[in-house]
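Here is the structure we will look at, set down as structure tokens.
As you look at this complex, bear in mind that one protein chain is not there, while each of the others sits in place.
Up next is subunit A:
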Amino acid sequence: MQTSQNNTIQIESIDQPDRKHRSPLQLSVHRFLKNKLALVGIIVLFVIILGAIFAPYLTDHDPRKSNLMLVEQGPSSDNILGTDASGRDNFARLLYGARVSLTVGFSAMLFTLSIGLVLGALAGYYGGKIDNFIMRLTDLVLALPFLVLALTIIALLGKVTIGIFVTVIAITSWPTLTRIVRGSFLSLREQEFVLGARAIGASDFRIIFRHFIPNAIGPIIVNATLMMATMIIIESALSFIGFGIPQPTPTWGNMISEAQSIRILRYHPEAWIPPGVGILVTVLAINFIGDGLRDAFDPKSDRR
């Protein structure tokens, strides 16, 4: 028998499986970097953060100092965006306002995250009465209209500082995150590797921090990011109606509230459009980042 060349079976080299040691986190970072919109979001947010940090180097004006001789001026070489009703430089206020908006957004998010993480972890890990109590508490807070609650607290306290403002936002918006954390903990509790970890002698503390949080980190980060955008909007909204951080501290919200005056609204668009755009762009950038993170942490998003 002759073996012709046609008879030999062609064995195609099987693609070597990805032998690189990539952790789920590294895979997520890889997916995130492939997302163009999220990258743009990161860059834009980075530029805004830089502007806020280096505000003193970008303008010579003090954003709090009023100059009653130069009220509601149009753009000039000295005041690029003109001045507001008290004669404060709008450009300086825009840069310093970014500090406040970002600080409020970020710290309110951190504060909310820590409340949500702790309460959600307790509820999801221990279950039973603790879970029941915490969940009823979230129901209670969710049942209260946010704006009314926030306004009441602020009105009762009278003077509003950034710290108070952040606290008010945090104690009214923790329930969503608590529920998310609790939900993922509940499902993780049933996983066999948790039983396995307990079988090799891991403590409750260790299981929560080493086994639960890393496995639940995806949805937590995504929601925290999107929450930060919401916090910035809440700050501007409350400032706009005069319940935010009071003058002379510059925030984007109280800059826009200047436009409540028809005169400024009509004749000085340079005073209120930049902070408005600032809010819009910042929130959009954060939301893009949040969406990017959501896709990055979802292993199924590759199939799209």
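Of note:
By definition in this document, a contact is a pair of C-beta atoms (placed from the backbone, for glycine too) under 8 Å apart; a residue touches a chain by one contact, two chains touch by 3 or more; residues count from 1.
In the analysis below, contacts and distances are computed from a predicted model.
Remark: of the listed names "Sarcosine oxidase subunit gamma", "ATP synthase subunit a", "succinate dehydrogenase" or "Oligopeptide/dipeptide ABC transporter ATP-binding protein", the one matching the undisplayed chain in UniProt is "Oligopeptide/dipeptide ABC transporter ATP-binding protein". Summary of contacts with the chain left out: across A:P56, A:G196 or A:P269, the touching residue is A:G196.
Among A:P214, A:G242 or A:P269, only A:P214 touches the chain left out of the display. In the full complex, subunit A makes contact with the omitted chain through residues 17, 21-25, 127-128, 191-193, 195-203, 210-211, 214-215.
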